[in-house]
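Apart from one protein chain that is not included, each protein chain of the complex appears where it belongs.
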Amino acid sequence: MSEKWKKVEDIKTPPGPVTFTMEHSQNGYRMNAICYSLKQEENRKKFREDYEQYMAEFGLSEFEKDLVRSRDWLKMIHYGVSPYLIGKMAQCFDLSFMDWGAFMRGEQAKDFMERNIPLLKNYNKDDR
Amino acid sequence: MSEKWKKVEDIKTPPGPVTFTMEHSQNGYRMNAICYSLKQEENRKKFREDYEQYMAEFGLSEFEKDLVRSRDWLKMIHYGVSPYLIGKMAQCFDLSFMDWGAFMRGEQAKDFMERNIPLLKNYNKDDR
Amino acid sequence: MANFVGGICTSHNGALMHGWDYQLREDPIWTPLFESYDPVRQWIIDKKVDVLFFVFNDHVSNFFFDCYPTFAIGIAEQYEHADEGSGPRDLAVPYGDVPFSRYMADYLIRDEFDLTVCQEMKLDHGIMGPTPYMLDQPWPVKFVPFCVNVIQHPIPSVKRCWKLGKSIRKAIEAYPEDINVAVVGTGGLSHELQGTNFGRIELDWDNEFMDKFEFEPESMLDWDVKEFMDRGGSESAETVMWFAMRGAMSKKVKRIHRNLYRGMLTGMAVLVFEDAE
Partner (left out) sequence: MANFVGGICTSHNGALMHGWDYQLREDPIWTPLFESYDPVRQWIIDKKVDVLFFVFNDHVSNFFFDCYPTFAIGIAEQYEHADEGSGPRDLAVPYGDVPFSRYMADYLIRDEFDLTVCQEMKLDHGIMGPTPYMLDQPWPVKFVPFCVNVIQHPIPSVKRCWKLGKSIRKAIEAYPEDINVAVVGTGGLSHELQGTNFGRIELDWDNEFMDKFEFEPESMLDWDVKEFMDRGGSESAETVMWFAMRGAMSKKVKRIHRNLYRGMLTGMAVLVFEDAE
């Protein structure tokens, strides 16, 4: 998979859902690993302070570093990063789950939420 | 299980085989963990240099420390230490697999081996 | 002998963590969600439940892809709370029932389920999302966490989880101690987190699914997981875990409670069933 892409721009992002398979998992392994390391507060602190340094210490490839630098969460999903792990990294960039999710839709979290908040309610047959 | 035993001497060692069950595994968990840590050379080095210090850093209970100090490998087996993990610790006391194994039989490795070496050969129907 | 008292299914998600940790019950948007769990809490009290057997999934909080189990059971004395980004949550310690969980692991392995047996497991919102809504603290029950891979495909099929449920039921009823056990399936319902349709929710399907799940679960046993993902979004694959609960129950069930709430990213449902037969 990774060989298909020389540059982050090469990662295709067709519309629709992505199913995270073993193949994705293997392709995105090191990216997933760096995100997974952020489940520890001390690592989050280091990452927040200097993520370039953190990536270098983690031994990411230039391609992978560019993928982080790009903050292109949609490409990361297509590359093979698990959404739960993306969440851990996005948080260290002060982005909420909604922020990076709305990014994949091509919109701002604020707009997505404003549209959805009025819909938050029970939705049983009797409630309608 | 552990509550049955206040002192190492209390561990019963009836003759015959021991089957390592989940219950053994949970009972011997911390003992197994300290042995497992010895799969790394740096830890083996530390253990060899000062195993009292190593046990203290590992946070073993006094009972568990006594169990290590006792070098009573048969009691360890009955307590819930895996034979494969015992091997890793015994090695750090310069004891071979045969040494701690023969100990369980109540004999010296040398005697066990001398008795067995002449038997080492093919044992097919035609070979007899 | 142990007594199987019934089953619970519930969604789990980050919103449930948020709503609890910020104590949003009085916020009118959150009130119906909190209230939807009140009958569950009461039922657990009424039934004098001793142990909840949770069929849930981890969100790469405890397990990593170096070694990712399809089915993993916890047999520990107590569990830690996972750090999902803001430190471990301020919730009561979940205690296990060691002899019972060991017994369940033993029974299920002998019944040809290839379990990974865990003496340590950190629990994330897959269990701890909904639990504070349906249980007071300190927790009045013991926990058995049974973790299912629903993240790295292929995941276990609906039918495999259904069979698991049947085996769980048999196991509970053969347990020699006099305890009350309920089975909880977590996850779902509709949601999609990966790709351009992030935030997709399918509430009509969620209601239809809950009807089928109650009255004719067997009609879905041969469905590929993809069928659920097509209908309810990529992450509704989690629904397979509900089938472990349903498989543990009788063909006909008595519905004690059911609610569907439209969350920001998830169709959030909660169900309580007892055997009808």
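So that you can tell them apart, the chains are marked A, B and C in the order they are listed, and the count of residues begins at 1 in each.
Convention: contacts are C-beta pairs under 8 Å (C-beta built on N, C-alpha and C of every residue); 3 or more make two chains touch, one makes a residue touch a chain.
Nothing here was measured: the structure is a model prediction, and the numbers come from that model.
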Using the touch definition from the header, name the shown chains in contact with the chain that isn't displayed. A, B, C
Touch with the missing chain holds, among C:A2, C:M17, C:V51 or C:V117, for C:V117
So one chain is hidden, and I want to know which residue out of C:N3, C:Q42, C:T70 or C:N180 touches that hidden chain in the complete assembly. C:T70
Contact set of subunit A toward the excluded chain (per top definition): 22-23, 25-26, 29
Interface residues of subunit B toward the undisplayed chain are 13, 15-22, 25, 29, 32-33, 36, 38-41, 44, 74, 77-78, 82-85, 87-88, 91, 97-98, 101-102, 104-106, 112-113, 116-117, 119-125
Touch list for subunit C against the chain that is not drawn: 63, 65-72, 106, 109-110, 112-121, 152, 154-157, 159-160, 163
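Criterion: only the chains that are shown with their structure count from here on.
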Centroid distance [mean C-alpha coordinates] between subunit C and subunit A, Å: 25
If you average the CA atoms of subunit A and of subunit B, how far apart do the two points sit, in angstrom? 47
Subunit B: which residues touch two or more other chains? none
